[in-house]
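Below: the structure, in C-alpha cells.
The complex is shown incomplete by one protein chain, all other protein chains being positioned as in the whole.
Going by the order they are written in, the chains are A, B and C; count residues from 1 in each one.
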Amino acid sequence: MTKFLNRPEDAVTESLRGFARAHADLVHLEDQPRFVRRKTLTPGKVALISGGGSGHDPMHAGFVGRGMLDAAVPGEVFSSPSTEQILAAAEAVGSDAGLLCIIKNYAGDLMNFEMAMELYDGPNASMVVQDDVGAAGGSATVGRRGVAGTVVVEKIVGAFAEQGGDLEGCRLLAESVAAATRSMGVALGGCRVPTSEKPNLELPLGEMEIGVGIHGEPGRRRGPITSADAIVEELMETLLADMQPKAATPLLLFINGLGGTPPMEQYILYDAAARILDAKGLTVARSIVAPLCSSLEMPGASITLTALDDQMLALWDDPVHTPGLRWGV
Amino acid sequence: MTKFLNRPEDAVTESLRGFARAHADLVHLEDQPRFVRRKTLTPGKVALISGGGSGHDPMHAGFVGRGMLDAAVPGEVFSSPSTEQILAAAEAVGSDAGLLCIIKNYAGDLMNFEMAMELYDGPNASMVVQDDVGAAGGSATVGRRGVAGTVVVEKIVGAFAEQGGDLEGCRLLAESVAAATRSMGVALGGCRVPTSEKPNLELPLGEMEIGVGIHGEPGRRRGPITSADAIVEELMETLLADMQPKAATPLLLFINGLGGTPPMEQYILYDAAARILDAKGLTVARSIVAPLCSSLEMPGASITLTALDDQMLALWDDPVHTPGLRWGV
Amino acid sequence: MTTTQDATQATALAILDALCARLIEAEAELNALDRAVGDGDHGHNLARAANALLAIRDELAPLSVPEMLKRAGKAVVMSVGGASGPLYGTLLLEQGKGLPEGEASRADWARAFTLAVEGVARRGKSAEGEKTMLDVLGPAARAFEGAVDQDFASALAALSQAAVDGHLHCRGLHASRGRAAYVGERSVGQDDPGATTAMICVQLVAAKLAEGAA
Partner (left out) sequence: MTTTQDATQATALAILDALCARLIEAEAELNALDRAVGDGDHGHNLARAANALLAIRDELAPLSVPEMLKRAGKAVVMSVGGASGPLYGTLLLEQGKGLPEGEASRADWARAFTLAVEGVARRGKSAEGEKTMLDVLGPAARAFEGAVDQDFASALAALSQAAVDGHLHCRGLHASRGRAAYVGERSVGQDDPGATTAMICVQLVAAKLAEGAA
C-alpha cells in the first residue's frame, strides 16, 4: 500500500504513540482503554470530551489542550471508540463541575457515548453535532452527519468552559453553535483505510463527489470535476439556502482540507467562497483555512459556515493552545 | 485535472489572494511585482526575507509574521521568483538595520536574489540553505538542495532578529543553524504542477523514491515501498552519518509531510525516528510534526534534524505568530 | 459423568468458537459491503468482537449459559466500538438476561431471543424496515417463536429460512438508519452489512444446534 505503515493494524497505536510523544508538553496518552487527555487538568472546570473514529486528524486528539478539549477518545480508523474507552476518559477528566460529551452524529458514536454515560457516575451532559448538509438522504430519520463544524463547537465551547462556564451553560452554548453551523464537502478522489485493500469511495478519474462525507460516504451528486468557482458556488448555494444568514451576521468561513488537497487549492477555494459572500453582501468576520477535520489522504475539501453572535465571536478569538490549533497571546 | 482550479495559470494568484485575505490580520499582499509582507513592520529590526517557487506552502508566505519573516517572495509553482519581485520586497521591508536574504540553494533562486541585491540600496546580506542530503549527485559542484531545514533557519533567526540581533549576527546565526541541520525526503508518489498535464516524478505504484527533492527531483534510490520503520531507518542512517551529532546534543526532530501523507502516517514516522534516536542514546529536545515545506500533494515526507545549541534552543521556543507556525504565550 | 448442564455449556462454547472463526474469516468480505456505504469497518468491528470473546474464553467456559451470554455481551458492548459493538453486545447480553437460571426450555430460548432483539431496537432507536440487522433478527425471532412447538429440526429450519428471507427483503429496502441512511436511494438493491452478519450468525447457530439435535 502507498502508505507509511508497519503492520496496518497497528497504525492507530503507533501514530498515537508518536503524537503523544511529540506533544508531551500538552497531552498524555492512556492505553487500555485508550484515550488522550490534557497533561494538566484545570480543577473545577467543566470537562469537555469528544471522540470518534480515527483518520480525521487533528480532530479530535489534536484539539486536546488549553481552550479546547480535556480528553479525546480515538476509535479505530473510521470506527467509533468503544464504551469502555469513553468511560475511562470520562472518569479520568470528569470533574464535579461536570462533563460535556461532544458527539458527532453517527450511530456508533451515539450508542457508545450513551452507554458510557449510563455507566459514568458524575454530572454529565451530551450534545450531538449534525452540521453536514451534503448527504442525499438521512436527515429525516438519522439527522445529519457531524463533520468539520465539530471543530467550531469544540473551540468555542472550549473557551467558554475555560472561562468557568457551567455544565448547562456549556451544553446550551454547544447547541447554539451547532445550530448556527453548516458544512458541506466535495471529494475529487477516495481515501484508503490502512487495513483495507480498496479505497473508500471509488471515483473514476476526473469525477467528483459533491456532498461527500468524511469517510467517503457518497454525497448528493457525482459528476465531472468543474472549476473551483463552480464547485464553491454549488456548495455555498446549498449551505446558504439551508442557513439563511442575515446580512449583518458576522460569519466564520472555514475551508477545511480533507487531506490530499494542498494549501494552494484550499486558498483558491477560500478566495472563491469569500467572493461569493461579498457579492451577497454577507460579512466574513473570521476565517480559517486548514485541514482540521480530514479524511486520511482524500483529495477534497469542505466549507463550514457559522453565524457568530457576539459571545461566540469573542470566544472564537480566545486563546487556544493545542497540538492542532493555536492562537492568542 | 484532479485539482480545485479555475484557470491553471491563475493558481498562484488566486491562492495568494485567498491567503492574504484569510490572514489579513498578519500579512499584506503586494501585486506587480508580487510579494507578501508583514502587515506592520517593527522599526529598527533586521528584516528577513525569503522566497522561492510556490507549491511548498506554508513555506514561505505562511511564515511571514512576528518571530519569523518580514517578507516572502513567491515565484510561479516550483519556479524562482524574479529579480524585480525580490527587489520590491527588499525595498518594502528593508531597514537601516539591514536585510537578510534566506535563500534555498537552487540556481534560479541564487541568481535572482543575487541580482536583486546588486540593485538594492541598503545594507544587506545573504545566506544559502543546503540541508538536503538525499540527492544522488550535485554536492561537489552545486552543493545540496535547500529543503525543510529552511523553516528551522527562518524560525530561529526570526526570533533572534525580533530580539534585536544585528545583521551580521543574524547572518552568522543563520549559517550556524544551517550548518547544524540536515534533511532527507522520501516520496511514495509524484505531484502535479497545476499547469502541467503530467506529474513531476513518475513512480510506478508500490515504488518509492528515497532522497527525493521537494519538486519531485529524483533521489538516490528507487525501490519497492518497505515498512515505515525500514524507511525511517534508511533516512536516519544517512542523516546521522552525515551529521555525526554528539550524544549530549539536544536535537530538533522535525517530520515534514510533503502534502499527500496524512498526520496519522507522519506521526508513525515520528515514532519510528524517535525510537531510533533513543536506541542510539541521542536526545530529542524538541519535536515538530507538520507539513511545513510541502510539495503540492506529493505523498511523502522528509525528516529534518538540527543539532541545537543553547541559544538556538531558546530561540526555537521563542514566540512565533505567523499563518503557518504559532506558539508561545 | 456429563450432565445436561455440561452438554449445554459445551454446545454454547462450540457455537461461540464457530461464530468467532466464521466472523474472523469473513472480515474482508464484510468490510467490502460496508465500504459501499462509505465506511468499511463492519468486518473489523465483528472481528474485534470475535477476538474480544476469544480473549476471555477461559473466563466464559465455566459459566452457566445465561451468565456466559451476559459476560460475552458485556465484553462486546464495552470493548468493540462501532455501531455493531453495542448492538451485537446488547443482543448477547439481553439473550442472557432473558433466560431463566437453571434449565431453560426451547420456548424460553425463543422468548429470550425476541426480548433480545427488542433490546437491540431500543439501543439503536430503530425498528424493522430501516434496512439494518433488525430486518434479519426480527423475522428470525418471530419465526423461531412461532415454530418452537414443532419438532426442533423444523423450528431451526424456520429460524434459518426467516434469516435468509429477511436478508433478501432487506436488500430491497431504502436505508433510514446507520451510515447507509446517507446514501439515500442508492442503498436500494445493496446488502446491509449488519443484516448480512446477522444472517450469517443466525444460520450458523441454527446449523450447529441442528447438528447437536440430530
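One rule holds for everything that comes next: contacts are C-beta pairs under 8 Å (C-beta built on N, C-alpha and C of every residue); 3 or more make two chains touch, one makes a residue touch a chain.
Note that the structure is predicted; figures quoted are calculated from it, not measured.
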item: For the chain not depicted, the shown chains it touches; value: B
item: Residue of B:Asn6, B:Ser50, B:Ser82 or B:Thr322 touching the missing chain in the full complex; value: B:Ser82
item: Of B:Asn200, B:Ser287 or B:Thr322, the one touching the omitted chain in the full complex; value: B:Asn200
item: Absent-chain interface as seen on subunit B, which is shown; value: 33, 53, 75-85, 87, 106-108, 111-112, 115, 135-138, 140-142, 145, 193, 195-198, 200-201, 212-213, 215-218
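The working rule: only the chains that are shown with their structure count from here on.
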item: Chain whose Cα mean lies nearest the overall Cα mean; value: A
item: Whole-Å gap between the CA centroids of subunit A and subunit C; value: 33
item: Inter-chain centre distance, subunit B versus subunit C - centres from mean C-alpha coordinates, in Å; value: 55
item: Touching two or more other chains - residue numbers and ranges from subunit C; value: none
item: Residues of subunit A engaged with two or more neighbouring chains; value: 77
